[in-house]
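Missing here is one protein chain; the remaining ones are kept as they sit in the complex.
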Amino acid sequence: MPHSDILAAAGLTQAELTGGSLTVTTPVDGSEIARLKTHSTAEAEAQIAAAKNAFKSWRLVPAPRRGELVRLLGEELRREKENLGRLVTLECGKIYQEGLGEVQEMIDICDFAVGLSRQLYGLTIASERPGHAMRESWHPMGTCGIITAFNFPVAPWCWNAALALVCGDPVIWKPSEKTPLTALAVQKICERAMAAFGEDAPEGLIQVLIGERDLGETLTASKDVAIISATGSVPMGKAVAADMSKRLGRTILELGGNNAMIVAPSADLEMALRAIVFSAVGTAGQRCTSLRRLIVHEDIYDALIPRLIKAYEGLPIGDPLADGTLVGPLIDLAALDAMTSALERAKAEGGTVHGGARALADTFADAAYVHPAIAEMPAQTEIMHTETFAPILYVVKYSDLDQAIEMQNEVPQGLSSCIFSTDVRETEYFLSAAGSDCGIANVNIGPSGAEIGGAFGGEKETGGGRESGSDAWKGYMRRQTNTVNYSRELPLAQGIKFDI
Amino acid sequence: MPHSDILAAAGLTQAELTGGSLTVTTPVDGSEIARLKTHSTAEAEAQIAAAKNAFKSWRLVPAPRRGELVRLLGEELRREKENLGRLVTLECGKIYQEGLGEVQEMIDICDFAVGLSRQLYGLTIASERPGHAMRESWHPMGTCGIITAFNFPVAPWCWNAALALVCGDPVIWKPSEKTPLTALAVQKICERAMAAFGEDAPEGLIQVLIGERDLGETLTASKDVAIISATGSVPMGKAVAADMSKRLGRTILELGGNNAMIVAPSADLEMALRAIVFSAVGTAGQRCTSLRRLIVHEDIYDALIPRLIKAYEGLPIGDPLADGTLVGPLIDLAALDAMTSALERAKAEGGTVHGGARALADTFADAAYVHPAIAEMPAQTEIMHTETFAPILYVVKYSDLDQAIEMQNEVPQGLSSCIFSTDVRETEYFLSAAGSDCGIANVNIGPSGAEIGGAFGGEKETGGGRESGSDAWKGYMRRQTNTVNYSRELPLAQGIKFDI
Amino acid sequence: MPHSDILAAAGLTQAELTGGSLTVTTPVDGSEIARLKTHSTAEAEAQIAAAKNAFKSWRLVPAPRRGELVRLLGEELRREKENLGRLVTLECGKIYQEGLGEVQEMIDICDFAVGLSRQLYGLTIASERPGHAMRESWHPMGTCGIITAFNFPVAPWCWNAALALVCGDPVIWKPSEKTPLTALAVQKICERAMAAFGEDAPEGLIQVLIGERDLGETLTASKDVAIISATGSVPMGKAVAADMSKRLGRTILELGGNNAMIVAPSADLEMALRAIVFSAVGTAGQRCTSLRRLIVHEDIYDALIPRLIKAYEGLPIGDPLADGTLVGPLIDLAALDAMTSALERAKAEGGTVHGGARALADTFADAAYVHPAIAEMPAQTEIMHTETFAPILYVVKYSDLDQAIEMQNEVPQGLSSCIFSTDVRETEYFLSAAGSDCGIANVNIGPSGAEIGGAFGGEKETGGGRESGSDAWKGYMRRQTNTVNYSRELPLAQGIKFDI
Partner (left out) sequence: MPHSDILAAAGLTQAELTGGSLTVTTPVDGSEIARLKTHSTAEAEAQIAAAKNAFKSWRLVPAPRRGELVRLLGEELRREKENLGRLVTLECGKIYQEGLGEVQEMIDICDFAVGLSRQLYGLTIASERPGHAMRESWHPMGTCGIITAFNFPVAPWCWNAALALVCGDPVIWKPSEKTPLTALAVQKICERAMAAFGEDAPEGLIQVLIGERDLGETLTASKDVAIISATGSVPMGKAVAADMSKRLGRTILELGGNNAMIVAPSADLEMALRAIVFSAVGTAGQRCTSLRRLIVHEDIYDALIPRLIKAYEGLPIGDPLADGTLVGPLIDLAALDAMTSALERAKAEGGTVHGGARALADTFADAAYVHPAIAEMPAQTEIMHTETFAPILYVVKYSDLDQAIEMQNEVPQGLSSCIFSTDVRETEYFLSAAGSDCGIANVNIGPSGAEIGGAFGGEKETGGGRESGSDAWKGYMRRQTNTVNYSRELPLAQGIKFDI
């Protein structure tokens, strides 16, 4: 399908795609696909004001009714799954299967949020005083600014927005300047859902800001943006946190990952192999949950690594829209440079690199296709402590599980992790307080590909935020502890006597 | 009881109380009661290292066993309730009844934490993939630094420490430099509990740092202090948040309050009167939950305010250790100055001030006794947006509940609030999404005096942290989302196909 | 719309509607609308066997996938809302607005259940033993037999079925022999949803049994029916409970209600009036949550009751399918007789009866239209302790709230209750341990019309079961407590020593 057809199928008009200052290129072939108008700071502030106003009424719409909007959004997304999935592929370069998967994740979170809309459970709590009722309620918090990254252009918005909307919060989306088109396409889908929903959805409830970093800063600076949920790099996250600390605003941060897999002697190597390839090479190694470090027991190293190298050699690289492709392009040539220099550093630190060369340069001179790389390292060296957004898999040996876990935990990031082992004593240990220090820890599946039912996020430089399932919705609401005295006495807590 | 007897009864020895550089005076009469040795930065770092080491073993002690330590701590506190309560009064000046109440709060949270130690519930979650189990566990987080303020010298430490210990985290306490003696006395109590507990309690599990602000900064700077729980002023909280944003560390902030009561026409005025006096005048107006703003319906203003002024006039002011005293001293003469200048400003803004003069200056030349003040204000003026740690109660009229709530919510702080009304339509509205924006909202009791069963804290400049009951314990643990594949297949989430 | 069109629009064919032995009449005019074939005991047993078989695979279908079936069911119900709502009206006689409301409730529970399908939360629990993980999981339970009553012919099935299906349990429905047609129509809707869902839905997953009481007994007798959820009369419930006690099977019982409203002096009488009429007269007084007893404070009795009598006089009685009708027919002439004799007894016990006469007898000789009745009683007499399924509202006076609550609680049933009062001290007291003993207790709304987000059911003779929202889903699953020892030691709980 020609690129222009993909854009049109996603509902984007020529008028929208032209005449602006923000050039959007597709990583598929490096060609320009749009020149978008960007929002000014004043427009961003106007959006904030509109959202503030929307909040006044939206917070009073009963949550199950708010859920109905999200249900309609899910229905629209079901309808547009292929169109939007294809646009995701075009704009960020992940293969179409993954583009579809990302939209499916949006649909899943909508379903989940609809159920939540009749819950949003607080607690009733036993009070120590006679004639007193204690409880806690969760109330809407205010506008939620959502900052997303190019590698997951749509799903993280939806993880945040579906919950925020059900929780009573308007949303303003600042997508990556590399992937604004999917944001515009989603905004159109939202508008259809709002139209179907009717007048309870106020002006300014769902908005999108197209442009550069300064728009994000407008959001973090405004006390009328109660929450900033930001997905991206650690430096970006620290900047957001610093800005928000000035006004004690709330953040939900999903930052870097440097995710490892431990492969134990008892592992099913066939399964491990498949899991490694998908999680290291999927999205061309540009997931925050991509597998970056492989910690293999010395006894099985030789049974696994040569097969892995062989599997890498056979991976179909190419147009992510084409059937059969498993490895699409990196986002841009700068990413290719970063990958190249990381591999250089790996070599300098004693590593042996397999793969890693540019691919298809003849066909796609302006696109960044690469052969995924495996770097066999003598130990967990310096470069392995950093996250390079590219398909580089560092491999090291271990001899003892505690040592493997120590390596796993040694890096500053704390997002995802996994172990391949069939020994329950190892797998449970890995999941225990003595095991992985990541927010996600899996057994016999790779570090990527979380379901929306669980809370997503991690500690340390990953930023501490949680999105998606479990009680992540609490991040979008304020908790209020209530004590109601329905007696005609006024007893004090802790038995204090104070008689005037 | 002479001050020296109080110190001795709390277990503090002359060797400890003398020879150092930190002068401790009692607000009771302004006299010096100790010169304490302070910790150096190097000693603080050594404590951090010791705690890090303690964490390695403490996190593996089963939580119910950790709960046993907290149970023993509660038993020791029961035994020392009077001795410690008296020392609280001596060191921070609150009346003895409140000193006892503070220790009772420590005991209550210990009981609660013991129960928690067999809970610390995560979730098992339905997975979308066959042969997969999903769940989330909560694990110990690491060392918790606890920074506390003079006005509640011991209870907030215990809210944090009882939970942190049960959650598997060592604690390092940096008390206010104005109230280090109670911290030392509590540390002794902890040591007795640890001795009774036995060797499972590692060196460095519970520590205290005596000194100035730089010690707090050592805590915030160290990546080995996973959590900082800080109680105090908004500027302090912002400084902590900024420091922690540099390393994306976790904070639990309990900062300023500017707490209001709305008195509606249907209120039981007798009850309201008592509640107002206790919550505005208790702890000499130096609680973070002290009542500072009274928003009275115009129809009952004249029925309430003159009686209130009269009640204020009759309040017994004096030695907080003496029976019958209801108003003890401010913490120091600087607090008196701050109060005086706030009252000046209130007058300048059109207010009529009742009370507010210094009291007992002849008897206690070096102590800061005052007559609690009522300032009748023409509207919610500028001074009313700030928190002055003193017994000043600003009073304004309202005519319509929405207007009253708007006033209530207009200030930057968001800790506590309440309404006196017997009309359920008003009280529920006040507790709804359209009502108070505070973390605590009460009906027919004052804003202060929370039970430990509820979560304590608030939004906006109050800092967003939650301590004490409900699921506040989650602030001391890290959440881990686990997916265990026990099948022999490797399905991907969201139905993605990726076959190598 | 002619009756035959209603039947056809609901998808029922002439072949289905004729030739059987079970005569179905419509309460609208008493005419016969179908002669249905009934199932034999052998067929019932075959259904049980098919469900048992379906369970084997359905329990292994991941819950979120099971949720997808329920989502599709919800979509089908949205599509058929009017058709099914009209059939509900035709078959049970409730007005069309209520018919629609009943289908909406089915839709709501489907939405809720879809969200649940990614939850079904068990707990992970802190273990007292090192190297041990404790948790609890919820697993599918087995076949759920659902017995429903004529007055809510479809919604209670869906409360049960939507949850049961998501929880992994096949369902077999035994509807009232008075309302089998709606059951058949719903079964067709289910079949469409299953067809859309695909092959994961096994044969025998959703079944319906048409016939008399003996079919219900076949269900209660079979150990292959893990759960019986029965809605109906107290004697029916006791019979089910007795049968199930023989095999220690699980029951969910929703039996009689004898629901009261207390109207306090501070009540908004305008609202109370509307609430009384809807809840006493809606569904012609044949809801299990219908208002049956009105306990009015003596000070407002004269302000309320004459107006109520007047409002009753103006109620439009007639064809429930017609616009504007508020009072449709009773289910049959036997119900009319029961109403008449109850009113006779009320008079004999000192009551003054307003209304209660048969209506529209000329137009509808075979249908049981009545004028809703108000019986002013001298006290809470014997007849008021029983539930008559008809629009009779007994009214008594009270002078003191405790006395009113005592009257409210005096009856053997414990389903629903409410208070109209604007005094928060009264309303909270009514909701406290000292207040209503019912499973449902409302403030300023009537006893009927529960939302699906809350648990529905009550104690005492109401049977103790809970359906619909909150954690009612646990009634459809079995709880399993797991302890996993991943250490290489074998410590015993409670510190027991046992060394072989």
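General remarks:
Every chain is named by a letter (A, B and C) in the order it is written, and numbering of its residues begins at 1.
Rule of thumb we're sticking to: a residue touches a chain if its C-beta (ideal position, glycine included) is under 8 Å from a C-beta of that chain, and two chains touch if they have at least 3 such contacts.
All values derive from a computational prediction rather than experimental measurement.
Per the touch definition above, the residue from C:E128, C:E177 or C:D319 contacting the chain not shown is C:E128. When the omitted chain is restored, the residue from C:R250, C:R345 or C:R358 that touches it is C:R250. Contact between chain C and the unshown chain involves residues 59-60, 97-98, 100-102, 104-105, 108, 123, 125-129, 132, 134, 136-137, 139-141, 168, 234, 237-238, 241-242, 244-246, 248, 250, 253, 255, 268, 271, 273-275, 277-278, 282, 311, 314-315, 326, 427, 431-434, 436-445, 449-451, 453-456, 459-464, 466, 469-470, 478-486, 488, 490, 492-498, 500. Seen from chain B, the chain kept out of the figure touches residues 64, 67, 71, 108, 111-119, 131, 133, 424-425, 427-429, 431-432, 451-453, 469, 484, 486-488.
Counting the whole complex, the residues of chain A in touch with the unshown chain are 60-65, 117-130, 132-133, 135-138, 421-425, 427-428, 443-444.
The rule we apply is simple: only the chains that are shown with their structure count from here on.
Put simply, the chain nearest the middle, going by average C-alpha positions, is A. Inter-chain centre distance (chain B to chain C, centres taken as mean C-alpha positions): 48 Å. With each centre defined as the average position of its C-alpha atoms, the distance from chain A to chain B rounds to 35 Å. Listed for chain C are residues 64, 117-119, 133, 424-425, 427-428, each touching two or more other chains.
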